[in-house]
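Only a single protein chain was left out; the remaining protein chains are all shown in position.
Right after this comes subunit A.
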Amino acid sequence: MASHGVSRAAATTVRSEEARQKELQQIDTYKDLVNQVNAKIVERQYTIEVLSLITKLLNENPEYYTIWNHRRRVLITLLALDPVDRGDRASPEELIENDLQLTFSLLRKFPKCYWIWNHRDWILQKGESTLEADTTRRLWSGELQLVNKMLHADSRNFHAWSYRRFVVAQLDRIQSGSIADAEAPKSMIELEFEYTTKMIKINLSNFSAWHNRSRLIPRLLDERKADHNARRQLFDNELELICTAINTDPFDQSIWYYHQYLMSTLAPDCPEQSKIVPNLTTEDRTKYYAHEMEYIQEILEDEADCKWIYESLLHVAQCFLVIDAGTDLFTTSDMRNWLENLQRLDPLRKGRWEEVGASLGK
């Protein structure tokens, strides 16, 4: 009912009588299958045969959430079967693998379907309470491969990014629950941070990767037990990375948002847990802001028509004024000049620029 990107011309061609008959037949077959499944569930026939019927139906319509619920009702029964009663029917491990395969093939076709992602999460949690710890760990580790594939197909899929964070949290939990190991593998946070670097290098415009990076940094620093200098080093590296990106494509929004993020961590009112370098002095901040303004103004020389540059200059200037209202690095007339350029280059947001202008006073 919510169609995206389907051309109207392709969809509204008049059906021939033959095509209509064929569609009516398809409807009958589909409704038959739905009725069969629902009838068996009402009768509580939670069997492997009904599970196959459900698989067939979900392959035809993975958005039918009630059928996913039915699937879970059947699975709960099958997973709880006593090995003696089970005989040669599917083992819990086979059942779980089977659902991982089903959801994987469906996600490839319907990467934005909430119900499929949700079922995958459920089956893994179920697996954890049913299977051996080693098997569980292997299953969760396999999930990162899945997310890699999903993000390779669409690097902005927010379901996949959310699932990625969720899987990492599970792996972290399992890791910390196991006995400390002298040869513990590299921490998940480090690996995830590297992953965002890789994704950004493939496509600078991937804000989802920049966002995830911003959420990983505070945890990474804590985990590294980074001291003041190490924190500063990381901040400087990030600034360098983003400044190179700005220089590569100053017209890309994603990059400017990450720059804005870095600047926001400098502000005195930034929440403690989000700060990259705590205990900055006013002098430190002044240096950072001044350096940024200088760098951005250099880019301006080649890109006088890039609105993001003016927006960023105004933003950094406003941050600057919070810590040093008397700075002589720029004047109100500089700010007015940047604003005039914004008004010239960005008429869509005219109303916003007028208000910014009013806030600059006379």
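Quick notes
The definition used in the following text is that a contact is a pair of C-beta atoms (placed from the backbone, for glycine too) under 8 Å apart; a residue touches a chain by one contact, two chains touch by 3 or more; residues count from 1.
Keep this in mind: contacts and distances are computed from a predicted model.
The listed choices are "NADH-ubiquinone oxidoreductase 78 kDa subunit, mitochondrial", "Ubiquitin-like superfamily protein", "RNA polymerase II transcription factor B subunit 3" or "Geranylgeranyl transferase type-2 subunit beta"; the UniProt protein name belonging to the chain that is not shown reads "Geranylgeranyl transferase type-2 subunit beta". Only one residue in the set A:98, A:260, A:286 or A:327 touches the chain that does not appear here, and it is A:260. The chain not shown here touches subunit A at positions 1-12, 20, 23-24, 26-27, 30-31, 34, 38, 60-61, 63-66, 69, 72, 114, 118, 121-122, 156, 158, 161-162, 165, 205, 207-208, 211-212, 214-215, 252-254, 257, 260-261, 264-265, 274, 347-352, 355.
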